[in-house]
Each structure stands twice: as C-alpha cells, then as structure tokens.
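Just one protein chain is left out here, and the rest sit where they should.
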Amino acid sequence: MPDYETFTHDVLIIGTGGAGLRAAIEASAAGVSVGMVSKCLLGKAHTVMAEGGIAAALANVDDRDNWKVHFADTMRGGQYVNNWRMAELHAREAPERVRELEAWGAVFDRTKDGRILQRNFGGHKYPRLAHVGDRTGLEMIRTLQDHGIHQGIDVHMEVCVLALLKDGARVSGAFAYDRERGRFRIFRAKAIILATGGIGKAYKITSNSWDCTGDGHALAYHAGAELIDMEYLQFHPTGMVWPPSVRGMLVTEGVRGEGGILTNNDGQRFMFDFIPENYKAQTADNEEEGWRYTQGDKEARRPPELLTRDHVARCIVREIKEGRGTPHGGVYLDISWIKKRLPKAEEHIKRKLPSMYHQFKQLGDVDITREPMEVGPTTHYIMGGVRVDADTQMSSVPGLFAAGECAAGINGANRLGGNSLSDLLVFGKRAGEFAAKFAREQSLGGVDEAVVKKLADEALQPFANGDKDNPYTVQRDLQEMMQHNVGIVREESEMQSALEHLKVLWERTKEVGVTGHRDFNPGWHTALDLKNLLTVSEAITRAALERKESRGAQFREDYPEKSAEFGKVNTIVWKGEDGGMQIRRETIPEMREELKRIIEEMK
Amino acid sequence: MSAESTLSRRSFGQTMRADVWWAQPLVVFLGLGAFVVYSTWAALQGRNYYFGPYLSPFYSPEIFGPSPHSWFGAKPVWWPAWLIFSPSLLVLWAPGGFRLTCYYYRGAYYKAFWADPPACTVGEPRSTYLGERSFPLIMQNMHRYFLYLALLFILVLAHDVWKALWFVDPATGRTSFGMGVGTLVLAVNVVLLGGYTFGCHSLRHLIGGFLDQFSKSPACYRGYACVSCLNRRHMLWAWMSLFWVAFSDVYVRLCALGAWHDLRFF
Partner (left out) sequence: MKTAVFRIWRGNAAGGEFRDYETGVSEGMVVLDAIHHIQATEANDLACRWNCKAGKCGSCSAEVNGMPRLMCMTRLSELPLDKPVTVEPIKAFPLLKDLITDVSWNFRVKKKIKKFKPRPPDAPDGTWRMQQEDIDRVQEFRKCIECFLCQDVCHVLRDHRKYDEFIGPRFLIYVAALEMHPLDTEDRLEELRETQGIGYCNITKCCTKVCPESIHITDNAIIPLKERVVDDYYDPLGWLWKKMRRKKGSGGS
C-alpha cells in the first residue's frame, strides 16, 4: 500500500487564484470546513498577472452603463455562443462583487468624486473596468487572500492534485503529492471546486505561468465531467516579442485604452482598414474621434484598436504574414505618440501604466514613453473548460464544481478584457455557496484503495524509467507542435497531423524518466504535468476540428466564414467508456425573451 | 522558529557580494568622522568665530560670549572655573542632537561606525542585537524634540544672514547695507539647513503624515506634500548641509584669522 497522509474537509478547493479564494471565503462563511490546495505559494497564482481591471457596470464614470449593456457587450463579444444565463448572472452580480472587495480592504483608483474609477477596454461600450493602475489582479488576489486567512481556511501550499477520486458517480476526494517532500496525500471531501485556471503552457508563446497546465480541465475530464467550447482559445493581441526570453509576456490592453495605437512597418495605422460589420456602428472611423474616446469623450466612438481581442490578434497576424511586420516579427504598439496631444505625456504614461513602463525598460531596453513597443499575439486565455450549471457551477459529475478560467460558458467564442476578473468573483462566490450547500446535504464518500495504489504507481513511474526521455523535451515538443498546428490560424490537415503528434507524445510521456529523488524535484513535476497538457491539447484540437467555421477566437483558414448552423451549437468533449476522447455538438438552449430583447435594443 | 537555515550565520565581513560594498560605509565613516573631529575642535576654540557682521553657525545663537553677537553679554560670572567654556558648547548640542537622532544618520552611522550591519547582506561582528527598543537607543524617539529646536535655529541663522547684510565702517562707525562673500556663505548655509530640516521625517509626520484622510485637511496635505518633496532627497540635504555648515565656520574663521580676505560686492 502506498504511503500517504489523509486530510478531510467538507469542501476542497483546488487552486488558490481569484476564483478559488472567493469560493473559499463564501464556503467557509457558510459554516463548512474548507481546505485549499495550491500548486504554488498562496498569493502567487496567475491572477496576479491580470492588469487591466474588473469589468462591472458600476456606472461610476458613465451613468448610462447598467447590467443590460454589460450583458449585451459580453454576448456580442462571445459571438452569441455564450451560456446566456451565465452572462446574465455575471453582468448582474459583478458590481456587488467589486463593492465587496472594497469592504475587504481593496484600494481602487478613484474618480474625482471619490468613487471607484473605471476605464475603457476592448468591447465594452462604456468605461467599465474598476482598476488599480495596471496591477488590478494583484490587488484582487491580495484582498481575497488577506480576508480569507482570517476565516479559518486550511491552505495546503505547494501541493499538486494528480487525480480526482470517485465514489460511484459522485466525487469523493483527490489524490495529490506535496512538492516539498514528494509525499502522497489524500484529500477526502464532500464537494470539490476546481479553480485551477488556464492551459497556456500547452503553447510555446504564452503569457501564462508555469502552473497554467490545464489541471482542472484534465482532472474533470478524467473524472468523467464534460468539457465545452474547447476550441475557443484566446490569443491576446499584444504580447512582447523581443527579447526572446520574454516572448509572450503580456502587454496590457490598457495601453490601447490609454490611447496606444497599432502600426505596421510602413507607419500605417492598419486597424482602421478592417472593422467587422457588427461593430461598425460603434467604432470610430477617424483618428480624431478615436483619440477623443480614449480621453473620455462620451460622444465619441472607440478606436478600432479597442475592438475585441480575437479580431485585433488576427489583424496583427495578417500584417506580419503579409510582410509588414517589425524586425522581430511583430507590429508596433505606440503610446509615446500621445505626446503630440497631451502635455506631460511622459508622466501620464508612467502613472497610468507603471508596470508596462517598468517591464519594457527593465527587460526590453525600451522606453515606452519615447519609442513604440514591438508586440505580437500570445496565448492568453481559454474560453472553454468544464461544463457547469450556470447557477450552481456544478459540473456533470455530482459534487464536482468549477469556477474561473477552468470553467466555461460565460465567454462564448471570445472573452472581453476585464470579464475574467469579474467572472472569478461572481462564479467563485457561486461555486463556494453551492458547494457548501451540497456538502451540508451529503455525507463523506468512500475512497477506493486499489485506485489510490494505481495512481501512486503511475506517479512514481518516471523514477523507474531512467533517462529514456526528458520531460522538459517532451513538454517543449508539445508546445512547439501546438503553437504551429493549432494556433491562431487553423486548418484541417494541420490539426489532423496534431492528433498524430499527440499520439506519439502520449507514448513518449509514458517513457519520460527523471533523476534525483522525490524532494522538490521539478523534473518529476514537469513529467506529471504532461498528462494534463496532453489532455487539454487533444481537447482543443478535436473541438477545433469539429467546428468547421470561423467564430471569435476560432479561425479556420479552410472555413473563413461564420456559419449559421454552427452558431447554434457548442462542442462538448468527454471521456468515453473506452478511455478515448469523444466529441459531440449540442444545441444552445433558447434564450429568454427578456434577454433577447436586451440584445436587440443594444445592437 | 526552530529550524535553522543550513547556511549558517556569516561571520564578520563575510558576504557573497562581489561589488565594493565597503566603499559606502567607509565614505560615511570618513565624512562623519571628519565632521565630528573638526566641529569638536572648532567648538572648543572659543575664538575667531566671528568677523565683522558674520557669525559662525557653530556659535549661533551666541547666548553668552565675548563677541558683539552675544545676546546676554560675556561669560557669566557664575560659570564654574573648572568647567570649560565656549559659546558654542551652549548651543551646538541642539543641532548635534538633531543630526544624531535623524533617521537618515541613524541608519548611516549604525552601519559605518557600528557595523550593524556593515552593509546589506554582509556579516556582522556581534551576535547580540537590541535595536532601538531599549536604552540607550530608545532615546532616538526624542527626535521630534530636537526638530523643534532645529526649527528655532533656522530662524536664528536666518537672522544672522540679515545681520550679515549690515556692515560697520571702521572709520566712521556708520552702519551701511552691503553684501560680501561671507553673507552668501551664511545664506547658502541657511538654505541647505532649511532643506535638511524641513525635509525631516518627524516633521513630515507632524505636519500631516499622522492623518489617514488627507482630503479632510487640505492645508496639512499641502504641508505634507512639501515636506515629502524635500524628504525624498533627505540624505543629499543632510550631507550638503553638513558640509556647508562646517565650511561656513571655516570661512568665518579664516577671515577672523586674517588668512582670507572677504570680498565685498557692495
């Protein structure tokens, strides 16, 4: 029998980012015992990287804003394949969630009359993002963390979950190891919330941390839950492209929100050339109007740089492909030009975008107040994930909940900037609330010793493999393959070949060996993460193959247009009886009349 | 915490730093040391501290003393014969105390004179450490009282500059408005001392820093903003004013000794 320690909680939360922490606060406030498991240290989760802000219709800056406008913006951005109930709940509840943060000590930037300041962002009709300079994510995670530590939540830091345990149909616990000593742990719980974030590490160029390896997606999938919308992977249009060591590092949309413009190597502001039909009415058609919009003119329409991320990313790719890119394979993003318009522009830029200034100065030798940045798309966020019930966040497996990036539905085919932080809060809270409710109604499920033994043996296999294959090499090969075959621009044969590659990589993964012992061994950890990365990579590829159209973040070179037929369905991936990945299309439920009317009114 | 780091405590001066970490504490040691030696010597002189309308800042205000600048005349008769007398000793303790308890100097001399630590990440000579929470260093908390005195000194020294604008013609005995290099030296001294004193951390607190809501007290906030502005360069002000106050004394002393001719502009 493998050696392991057992911990018991009513609700176990996997992931300590924004969604996990918000869920933990809610669940513990409901009076159940809460345990959290984090791959890293508390407060280091990828949420800290969020820069722009939290989207919520507080209407502090523009009083025309309300939840209906936010709802309509979210649906338009998601190309109407969103889970409309989630989009509704999100838009309705986000303002309250933001105000709550202030009551817990968050310190947002202020308006002149002392309220929470909101800024413009792509796809949002009005200034809507509550923010703290360009470090909103840090403010949010710190606020939740500092509030949560006084709630009696047990936090297991640097512990990584390898598999979920089940008792019959329902989930009953999790099998994990601690990174520090490499010892196994069993967590028994009545309900489990997945809040593990994204999958960016499946790609070579990404803005994501090492820990964004799709754990929640894969854990849920292997536990029998369904994944939805996996083809929708957001490439953020502006990542750093030079120097190589920081390639992919995020450049916040806030740069464009503050007036930054995109140009190609001819100095041409190319975004004006391609404004999609459904955004024509609300996009500026001249530079002057665009500038006025960024400076808070309520009459002006937004500049095309602030169109949705999927669109901007594709325009950038086209410029580069057609030979109008920069020396290092990007385009120019210029904020320094505002000197022509603003007095003291240098100070203004440093105050509004301090970390961007710092990041380029320190890592790229570029002074953004004087010269343009070179940027290109970077893998940023997955709209797809665990399919959950809109109100409760429970997956198709009883007792298994998901919230945040690893859950899906709210964003549809493309996420608007700022909607992820509000998503974490709104649905983190809901997941915590309903998981606590579920836990109170259930008893503890059993744990199958035989399953645990099998999992432990599997986990230790890399030590027995010697040096057949290197986990880092397999990871790198996977990242390069996905970047090349299932990137921004997709095509049938490339994706078919990706599936072939994935088969080979699965085989290689079984063979990877690690040296050293179990104490904090990154080689071993990398080997164990491979399974998750491969699972999500396969789900993305299969879903992208299934959707034979271009919509939002999914762009198919072989099907460049939107199709009405596909606009009515979501793709759903699950693990079949034989262990192979299954896929089907499912019709999106009919929207409530009231919501339909809102969308019509806001068109 | 019971567990000890396996990389054991470093011995005195031990570090992995490859830069010349000892240069800064050494400069501080030499700079402050030189000042202390010179100012002590100058304070004990008791003569050659004034020249015409100029009075050395080490001797101002001259409460008792032989010069025409004295407020209450010569050395008092009740002054014990065995006790050394110099007009400077009556006053110098105040600005001295201000600098001694200054937050910048504290950090600087703990390092340079006490090696506590010698420099960041460099091993220390002693294993015991009391910090500023017990006697004698707990007395550093008196800094704000020295600040009050230092503010008075700024007024006195400003008045000295005013006086340094009025020259007595030895031939006629008439007083006339004028300006010499010495006047400028003393004026710069006041400016530098002002920059240092008005950037004091205690003043920053007392004038507004103690508030949690600046918007409720706009006047305090403006004061706080001004002090903060000077405070950002507190170290620079500290060194410039330290150097200049000594230089002012040197200048007056050289003039008094006749070793230097004070140039009159008008």
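A few notes on this one:
Going in written order, the chains are labelled A and B, and every chain counts its residues from 1.
In this section, a contact is a pair of C-beta atoms (placed from the backbone, for glycine too) under 8 Å apart; a residue touches a chain by one contact, two chains touch by 3 or more.
This structure is a prediction, so every number in the text was calculated from the model and none was measured.
In the complete complex, the residue from A:A202, A:M249 or A:M581 that touches the missing chain is A:M249. From the options A:D73, A:E139, A:D229 or A:D334, the residue with contact to the chain not on display is A:E139. In the full complex, the hidden chain is touched by chain A at residues 40-46, 48-49, 99, 102-105, 107, 109-110, 113-116, 132-133, 135, 138-139, 142, 146-147, 149-150, 155, 157, 180, 209-211, 242-246, 249-250, 355, 358-359, 362-365, 470-473, 476, 514-517, 519-524, 526. Summarising the interface, chain B meets the missing chain with residues 1, 3-7, 9-10, 15-19, 103-104, 106-107, 110-111, 116-117, 120-121, 123-124, 127, 129, 131-134, 137-138, 141-145, 201-202, 204-206, 209-210, 212-215, 221, 231-232, 234.
Just so it is clear, only the chains that are shown with their structure count from here on.
As a whole-number value, the distance joining the C-alpha centres of chain A and chain B reads 57 Å.
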